[in-house]
Every structure is written in structure tokens, then in C-alpha cells.
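These notes concern the structure reproduced below.
Only a part of the assembly is drawn; its chains keep their places, and the rest are absent.
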């Protein structure tokens, strides 16, 4: 059973939260262009899942993938810079917030087409059948992605070839502005797994340890040749679908009550119950994180914008 | 007839919304569906108020574009008049079979015994920071697909009129909006007679160069033409409006006068619909041409997210002006 310390979980989750909060400010100030999609409230999923992975493994996410990148160890500076449209070591500003990747972290990337990361992640898993790497491929998808044809095809594909693939379904109850409950006739969503003959499981996605446990089991199964499995992690968005979303579609009080259940609140509650110095330690972590964030922002700002005349590079080898 | 007072000045997105209200009121057999279009009123607000007013004829769908378009087709074959929204033109790719192999064939293959009176509304093109998966301009693909009608409204008036024309049509029509146009205002006369489909429009007259363009590049081209005028270059700007049916006659007549042709679109140059216009010009207007035909479009690269790179890639008044100057530069030839 995973049992990271309260501080470790708080630090890992808090880092992502602080990063994205800062992103929203930077967006507000015009330093980050375009729409951004925060995983605010969902961070425990990426944090727990990535703890169950090894360096050799492959990670694929969605546009809501900053948390995955950070949990995977992609430097904050690079992420800020990429999102700012600067010449970052990730994608040189070409990918931006919703499509970034990091080859040096086995991070195959975000994907801003719903469901499209799944076939790609299945392909990464396929590669493992031949390269002797023993690598597992993990992919995060949203609840809404289950309705995409490509996702379906890839799930069956992975099952047929017994691919070392772990599907993490981040069920945050909404697909953009539409409740998933109105768009499927099944509950839980993980029951869909049986349609492919793969195990499916629903867990508390706001508990990093629970996520780590479930994903570790799935990863081990995959690594040992047992094939794919689907882990549905229940969670809630604390913010809008994207940076400009006023969330009028959410019932009154929903977001407020989600704040009572979100990972950081929970950890603070546990801290409160544990010992009375713990909360102070968490406060110190917050301060530490904000220093980390500020220095990453500063570093990112020191990176230049893409050099003029380079926009046609790298279309082909 | 709608009871609201008729505003004379509407934003593009409001014009779309007004056309949808008109359609659902006019055609009892019409339906509107798509992702987030009913209860939330649409990701860009195009469908605001429709669900309140028309209830179950307006509904939200799963993220299943192939099912959306396929269901529109099946419903159309059985007497409905569906209007579907695909949130970004890029997402049409996940439903391409339904467009190419199903919708487009229906009338032809059955000799008209089945028809597909449906409208696919989408918006396309780049916006600052939009990534390569949200920035395509692929009108050329659909114009290469017989059986489809293709319209790209460049202003609020056309957003209203062309959408009404599309919905009234007995053929499947794709309307490509441009999200950077959504906030633009312009005059719209509501509830007039529905226009016939087709027809290019001369939006600025001039005698030196014919500039053919559509969608958001119409306004960029007009700006460029204004700048060119300051240099004494008289540019005639043609808003093509519909790629299918294509009204080449307006282009030909203009070329007869100017002898010079520049084509402007946001899409990648190679294989863009500009090639088709150039090809028609060099067949039908060969003897009128006094100089090489130039195309202005995005170079052949995916659209990068960084605005600094986007500026380098997306055509603007500057690149258009350059092309105007080049095509008129006798010394070059």
C-alpha cells in the first residue's frame, strides 16, 4: 500500500496547483496566449500515477496535462516557457499549453483532440512488445473521451494484443460544459472496460496514494504481460473547463463543495488531525513552492521567443 | 416571424445565432445538435437561447463527431433538416468518413431518391496561441468533394444570410466560420427572403489587380488594398463567399479588367483552394493575364502555437500588400 507522507503528497500536488495558479495569472496578464486547461483539483491523479512509473515508461496525456508533465519531472521553467510561446527546450513554443511533450521524459505529449492520445499510447505499448524495454505505456483520458471512436478502437486494439497499457480515466464529471452522466447510460464508467475484456476499476482520484496503488497494480500487470487495464479516478474540477469558462452550467454550490473534497484541503485536514505542527509545515511548503514557481517564471522569462525565420524548420527530416 | 426588434448592427456570432433562431422557427423539421450547444448555449455562444425556445429539437451530444454527422444524415434522409455544430474544423477529421463517403454521396448514388438536406456549421482557422490541432483551414478538402456545398461567410451579414441559405438548401452544406470574426460587428437585415446559394461579391473595386479571397482574409485584404491605394495601386477585392457553387464569372470579369491576379487565403498554400482559382484563371482567362498569378497563404507548415511564430506564418495585410506590389511590378517580369 502506498503511503507517501502528507508532506510529500502536499508538495507534489501543491506544486502543480501553484504552477497552474501562476499560469492563470500569466494568462490574465497576457504572458500566456490562447486557452489553457487546468487540472486544478485533479492533481492527485497524475501525482499518484507517475509515482507508480519508471523512467523507461511512456506517458500520454490530454490538453489538461500540465500535471502529468510536472509529475513526470518536466522542469517548470520549460513548461512556463512553452506556454508563454517562448523557445522552450520542450517544443520551442510550437505546442503551447495543450499539446506539449518532452522526449527526454518519455512524455509523448498532451493531445488536444479528445480521445486521440489513446491509439498513440497503444502504439507506444506495442513498441514494448518488440524492443525488450519492458516499458509500460500509460495514458490519461477524460470521461468524455470514452465517446470517441478512436478511443474505442484503441481500447480493443490494446486488449487484443495484450499490450502493456494502463488507461487512467480522469472522471471529473464534465466534458467541457456537459455532465458525463447525461452522455452515457452506464455507471461507473470503468464498467466499459469489460467490453474489451480488460479489468476496470473505479477509485478515489483525489487520493494520491489510492491512485498510486491502483496504477501500480495495473502497471505491474502490464509489465508482466497481463495486458491493459483501465483505472477510473473520480475527481472534480475546481475551475472552468478552460481559462475563459464562466461555469454557469455548474449547479450553485457545486464548486464550493468540491473545495471541501479536493486533495489539498484533504491533506490539510489530515494534517490537522495528525499533529499540530504539521499544518505549519504545510504552510512552509506553500512558501517554498511559491519561491520555486517564481524562480521558474523568472527563468522562463529569460528565454527568448522563437527566432524569426525558424517557423518552417522541422516540417521534415 | 421573430418578435424581437430587428437590430441593424450585429456581431458575427449574433448573426449566426439569429439565423439559427430563424431556421428552427421556419422549419418545423429542423433539429440542432452538437457538443455543448443546448444547455450551455454553445462553446462560442452561437446557439444561445435555442434550447430554451425550441426544447428537444435542440440537444447536446456526446463527443462523437462521426455519430453526430452520421445521425444528421440518417435523420435528413428520413425527413428532418438537421443543423449540426462541429466545434472546430479540425475535429471534422474524426468524422471524415461520414462526410466524404456518406453525406456527399447520398443524392448522387440514389439518383436523388434519397437526399441529405443538412447543414454542418463549424469554425476554423488560427487564433493567437491556438495549437496545430486547432488551427487548420481545410476548405480545399471539402471543395474537392462533389456533393457538398461549401460557404465561408466573411462578415455578419453573410454569417446570417449564407447560413440561412445553407439550411434552406436541399443539399448538404458546410459553413465554415472563423472564430476571430465572431466579435466583429456589421449590419444585418433580419428576416428578408432567403438568398439563392452562390455568388461572389466585389467588395472593393479597382482596375489594377484582382484580389480573390474569402473568410477572414477578406478584411485583411481590404486593409491591404487600402494601403496599396496609398501607393496608387488600384485593387479590386473579390469575396468568393462560396467555394461550391463556385462563381468564377465574377473573377473572370474582374481579371478581364485588371489582368493581374492575387489569391489570398489563410490555408497552407500548397493544395489550398487558391490553386483552383489560379488553375481556372490560367485556363479561362489566359489571354487576359498580364503577369504571373500569385498566391498568398500560410507556408506549408503546421500552425505553431507561439504567436511569434504565428505572425510569421499567417498571412496578413503586410504579406498581401507585398504580393500586390510584386504582381504589379513590371520590372520583375
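The chains carry the letters A and B, assigned in the order they are written, with residues numbered from 1 in each.
The definition used in the following text is that a residue touches a chain if its C-beta (ideal position, glycine included) is under 8 Å from a C-beta of that chain, and two chains touch if they have at least 3 such contacts.
On a predicted model such as this, the values are computed, not experimentally measured, just so you know.
Novice: Determine the copy number of each chain kind in the entire structure file and write them next to their labels.
Specialist: A x2, B x2
Convention: only the chains that are shown with their structure count from here on.
Novice: Round to the nearest whole Å and give the separation of the Cα centres of subunit A and subunit B.
Specialist: 36
Novice: Which residues of subunit B touch subunit A in their complex?
Specialist: Residue list for subunit B touching subunit A: 35-36, 39-40, 43, 60-64, 66, 90-91, 93-94, 127-134, 299-302, 304-309, 312-313.
Novice: Provide the residue numbers of subunit A that touch subunit B in the complex, in ascending order.
Specialist: Counting only subunit A, the residues touching subunit B are 32-35, 85-86, 92-99, 111-116, 144-145, 147-150, 175-178, 182-184, 248-249, 305-306, 308-312, 315.
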